[in-house]
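Note that this complex is displayed minus one protein chain, with the remaining chains in position.
Let's look at subunit A:
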Amino acid sequence: MTTLTDPPKEHFRLSMLLYDTRYRSATIQVIALIGFMLLAAWIISNTIQNLEALGKPVEFGFFGEAASYDINQRLLEYNSRDSHLRAAFIGLLNTLVVAVLGCITATIIGVLVGVLRLSKNWLVARVMTVYVEMFRNVPVLLWIVLAMAILIESLPAPRAFRGDEPEATMKLFDSVAITNRGVYVPDFLFSRSLGDIHLFGTSSLRFDISLDLVAVLIVLAGSIFAMRKVSAFAAAKQESTGDRPTIWYIQLGILFAPMVILLTALGCHLGYPELTGFNFKGGTHMRNSLIALWLALSLYTAAFIAEIVRAGIMAISKGQTEAASALGLRPGRTMRLVILPQALRVIIPPMISNYLNLTKNSSLAIAVGYMDITGTLGGITMNQTGRELECVLLLMLVYLSISLSISGVMNWYNNRVKLVER
């Protein structure tokens, strides 16, 4: 009779590092790590040698020096005596402005086009296909430069608005002026303003928060909270008694009444742009570079979003639509209650990467002279100080942090709406 015993324990031999799969992975990893470290050390030592030869040791002191260049489109106050750090901060805010504006308009246009592309209307579907293919297959930089050229070359100059019979007139009840120097839109003014809070004193990151804006936001949040309470109450009543109380006029009242009261109390009115001398004064001035970048990025990204939306809707099986109509839902409600909630789960992940792309593409602002972070930190600051290494590395770091934050937030949202399976 034989007995099964454990095989004799093998002693470790050096050759097992190569031939035994248990140890081979360790060998490969060690070799890879050594190779990587050698490469890194080689690059770093080269860089140090090269910088020494150029007489430019790595240091970030230049950020405190006066930037001495102007940024014409900005959210916060800035003048050319401010530091390079302040300029980079203003640039960062400009990047975020165009990214947020672009994401919003791209989503609106993209969803609309994506749904219309699936329309049963032959002509509409074709027109939308042409739009999508045209924008997807031509570089975004071309669209940006073209938009800029169109704005500058074809729009009327401010002086065309002058005189008794002007060549150009302001649009939208004389409130918006579209000129070749940019678009002037009315802004909100408060005659009984609450004032501002100044944050961070006089440092480079200083900014003011308008208390009026804070008040408006608080009231808005309160109204929305109250509206949700009311609709929860209505839902509870429907659960218990079977009929739903009519609440839409209460909802409207809650939404608008406090806001109107607040705005009247603050003395809110619109400040219209007016032509004085050679240029418009008053209102908010959006420069052509911002408009061109915003327009081109939105239209370009919208074409991609349209394709994602279309694919998302098509991914929902036809059985869902048929089941919905068997239940007696009308097409509009089928879309809203059955198709879109399911399609959303397919749509969100690629949507995240498109928002990221839009944000990264906003760095092309440098081609039209919009002063975003690439234009300030990676453009004029770099050229003036000659600190390529520091500026480019910081620029990459900034974009990396923006990308990681966006993808973090969007992934959190994605996990929240994701279908939980088993």
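Heads up, the rule we're going with is that a residue touches a chain if its C-beta (ideal position, glycine included) is under 8 Å from a C-beta of that chain, and two chains touch if they have at least 3 such contacts; residues count from 1.
To be clear about the criterion, contacts and distances are computed from a predicted model.
Think of the chain that is not pictured: of "NADH-quinone oxidoreductase subunit L", "Putative ABC transport system ATP-binding protein", "Acyl CoA:acetate/3-ketoacid CoA transferase, beta subunit" or "Amino acid ABC transporter permease", UniProt labels it "Amino acid ABC transporter permease".
Only one of A:38, A:104 or A:149 touches the absent chain when the whole complex is considered: A:149. Listed residues A:210, A:321, A:363 or A:385: the one in touch with the omitted chain is A:363.
Of the candidate positions A:140, A:170, A:216 or A:268, contact with the hidden chain is made by A:140.
The chain not shown here touches subunit A at positions 18-19, 24-25, 27-29, 31-33, 36, 43, 46-47, 49-51, 53, 116, 119-124, 127, 133-134, 136-142, 145-146, 149-150, 153, 360-361, 363-364, 366-367, 374, 378, 388-389, 392, 395-396, 399-400, 403-404.
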